[in-house]
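Every protein chain except one is present and positioned as in the full complex.
Moving on, here comes chain A:
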Amino acid sequence: MAETLQIAFRGKAVVSESRHLLLSVSPGAIWIVVFLVLPSLYLMAVAFMTNGPYGLPQMPLTLDAFEQLAGFGFLGWSPGNLYTLLRSLWQTFLATVLVVIVAYPIAYYITTCREKWRAIMLLLVVVPSWTNQVIRTFGWMNLLAPGTPLSDAAQMLGLIPPNMGLYPSNFAVTLGLVYNFLPFMVLPLYAAFEKLDTAQVQAAQDLYASPVRAFWHAVFPQTLPGLLAGTVLVAIPAFGMYVIPELLGGGKGMMLGNLVANQFAGGSNWPLGAAGAILMLIATFIGLFAMRRIGKRLGGGEEVVI
């Protein structure tokens, strides 16, 4: 006690500096603690509680919620929740891959345009995301509903049964996800392409690389940081997506986000919802960790992702 006092006394400057630090950091820290850390801890606690008769969490602490999440209910085991989880993973994977396939040529094309056009094209990519996600998703509902030209065309090609629409379906969810997250992939990829010196492509060709190999050995590795950053920006929110599967998916298109939301709203099983949210958080962290590892390996030891 005496010792700490002495130190505090000797280093007045240090004290004032640390007080300054405390003052400048504390508002943010308090905000994070009150609105992120405490609710998260509460959520974790809820996940281990028992579901009461009115859907509110009660004591004692159990693992009931996690058992339910794994599919064990009153009527024995059912795979519904597991399907939802797998569907979330599959939809996230599929949407991310498709976004990459669509965004890659777009980003490349924009970099080949003249300077003044580039800004306009980037704007065209970004502007739709300024509209509310719900409204845009309703837009897709109208485009894919039964009786619309797209649905009629799909019927004629025999892709869907007569008198059905392209929505609601898993396909509609994938489409909605790809549409929604495209800008988040185009922008980092564009940044990566813009940094690329076109002379390097020519150098690769000059050094006996065919156009395909020049792309693979000279261009692609240099766009990897952008690709990984885009993947993180797309995959993580896509995994927890609520609006798009809710509106476009129907009963068989549900994702983890909908499962969680239902437990807090309609179904009223807070512990189960909390367990789902924790599962989502864990999956996200695993995904991020994996991306970091991949990024480090491919980037030659350099930090690539975030």
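Going forward, a residue touches a chain if its C-beta (ideal position, glycine included) is under 8 Å from a C-beta of that chain, and two chains touch if they have at least 3 such contacts; residues count from 1.
Throughout what follows, contacts and distances are computed from a predicted model.
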The chain dropped from view, which UniProt name applies: "Spermidine/putrescine import ATP-binding protein PotA", "NADH-quinone oxidoreductase", "Acyl-CoA dehydrogenase" or "Thioredoxin family protein"?
-> "Spermidine/putrescine import ATP-binding protein PotA"
Where A:Glu17, A:Asp152 or A:Asp206 are the choices, the one touching the absent chain is A:Asp206
From A:Leu144, A:Ala218 or A:Ile236, residue that would touch the chain that is not displayed | A:Ala218
Interface residues of chain A toward the undisplayed chain are 197, 199-200, 202-211, 213-214, 217-218, 221-222, 224, 300
